[in-house]
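Yeah, one chain of the complex is gone here, protein chain that is, but the others are all in their spots.
And then chain A:
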């Protein structure tokens, strides 16, 4: 029984002559504990799919089913962090726990534990404005993971970071997700990122986004960032780029 199942999922924006089909139809099964990466050209509806899964948006047709007993099983990490400037780092990480009315003492303990794992303990009392981009994104990850979500939705979480920091955070995320059994949907522009992190990489078409290919990176778990130098890694990346290039080109020609 898949954790996430989408069938005939589409999404249209606007009405009448301004109508625009952004997504679909998408068929998708994600197994329990699986890490699935979605890659595709800009504007192909990747984020729309994620927002539907998060319950921020309804599909126009079809449905998406999450297997869970919780009412809010998912946590989401946004590209622009979505952390609050008016809360300290600790209060930001505790936010989800506060919303779920976890007792303050326990919430503080869990938040501190996640700050420690993310290497942010020294900044618990600081405001986000004092942090660098990479540290802010660590706060966002800690905030999402602190609620121990069954499903983790990540929308290009590392897109705003520089290449070195990206690599470091990818490795950290790899270590984190392999130590929990969270089901993850991860959106990225970067094929490399998708191949390092994903159990499965799905390639989406230009708008309206459909899933046009699926690859399983042949690297055993637990894996580390060293897979980047595996010859199969490069081969797979080239293969995916071949698939994607036509779609990106199509998008570039249209817009």
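Everything that follows uses one rule, which is that a residue touches a chain if its C-beta (ideal position, glycine included) is under 8 Å from a C-beta of that chain, and two chains touch if they have at least 3 such contacts; residues count from 1.
We adopt the following convention: contacts and distances are computed from a predicted model.
Within the choices "Serine-protein kinase RsbW", "Hydrogenase formation protein HypD", "ABC transporter permease" or "Pyruvate dehydrogenase E1 component alpha subunit", the name that UniProt assigns to the complex's undisplayed chain is "ABC transporter permease". Between the chain not shown and the residues A:36, A:64 or A:90, the one that touches is A:64. One of A:37, A:53, A:197 or A:211 touches the chain omitted from the figure, and that residue is A:53. By the touch definition given at the top, chain A reaches the unshown chain through residues 1, 12-16, 20, 22-23, 43, 45, 47-48, 52-53, 55, 58-71, 73, 207.
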